[in-house]
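The complex appears here minus one protein chain, its other protein chains still in place.
Here is chain A:
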Amino acid sequence: MPSDLDKFVLVSFAIEQLLRCEPISEEQVKRLCMKAREILIEEANVQTVDSPVTICGDIHGQFWDMMELFKVGGPCPETNYLFMGDFVDRGFYSVETFLLLLALKVRYPERMTLIRGNHESRQITQVYGFYDECQRKYGSSNVWRWCCEVFDYLALGAIVDGRVFCVHGGLSPSLQGIDQIRTIDRKQEVPHDGAMCDLLWSDPDDITGWGLSPRGAGYLFGADITKMFAHRNGIDLIARAHQLAMEGYKLMFDRTIVTVWSAPNYCYRCGNVASILELDEYLAQEYKVFQHAPSDVRSIPAKRPPADYFL
């Protein structure tokens, strides 16, 4: 049975390797995922987080841009981080991105909070790239399967000092109070509908009340819903991600809700900037904007390898 020291060494080696954007071995992945699950299973559906903390939005496998993020926000554990999901899919380095965040979580559990995004799902990752990337890098679907099992354990939201509510997507007509979120059984694949699905899929929109989302899951919700939720739950701000913000972040509804987007030049072509939200110990907000990593030999692969593993 590996001792705690062994586990510490394992994770530290993994972090070193992953910081160089090198995938770790399948065996290392398996052990890392097992360890992560042990930690995550203890977390609440809405994890309590203390300020100061730096809140980040979608990363989508853009590893080198995440390195830019750490330059701007400071390395973990010196800076406390809260990542609001969508670590994988679309970008070319979903594997390294997610495993690094997971390794940091295991190494510094109090300094790194990870909550689930709509892409942390078997169904979505089979369509949007993470599954294919795992196949390409490891030759089997084991890594994908283990990561999906970890996804099932991720918290659905977080709350900072009881005043800033963080969730990947948005609100749900089934949930008026944050307390109600605590009663969800989250350890499952993201459902097609219902409260858990809505939290990861909904979007704020300039409507009154609720509308069905054109995404095919979750809802659209207006300023009235947002303000009522904030008021009812005693929170000052809802921080969420899930939608591209060209300027890196977007405040809406008299600053009651903000979208934080952390994938600059999304899909390597959108030309947007990214941001992180720094909350200090008084919960004062500072938005730090950053650009994509300079194009060098490593940042964008010359060509995406053809998907020949089907033949």
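Heads up, the rule we're going with is that contacts are C-beta pairs under 8 Å (C-beta built on N, C-alpha and C of every residue); 3 or more make two chains touch, one makes a residue touch a chain; residues count from 1.
The rule is short, and it goes like this: contacts and distances are computed from a predicted model.
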Practice task
Assign the chain not included in the display its UniProt protein name, restricting the answer to "Exportin-2", "CBS domain-containing protein", "RAN binding protein 10" or "Malate dehydrogenase".
Solution key: "CBS domain-containing protein"
Practice task
Would you indicate which residue among A:Pro23, A:Gly129, A:Gly157 or A:Pro264 is in contact with the undisplayed chain?
Solution key: A:Gly129
Exercise for the section: Can you work out which residue in A:Lys35, A:Lys105, A:Arg186 or A:His242 touches the chain that's missing from view? Expected result: A:His242
Problem - Residue among A:Ala217, A:Ala239, A:Val258 or A:Leu277 touching the omitted chain - result: A:Ala217
Completion exercise
chain A residues touching the chain left out here are 58, 90, 118-119, 123-124, 126-129, 132, 189, 192-193, 201, 203, 211-217, 242-244, 261, 266-267, 269-270, 303-307, 310
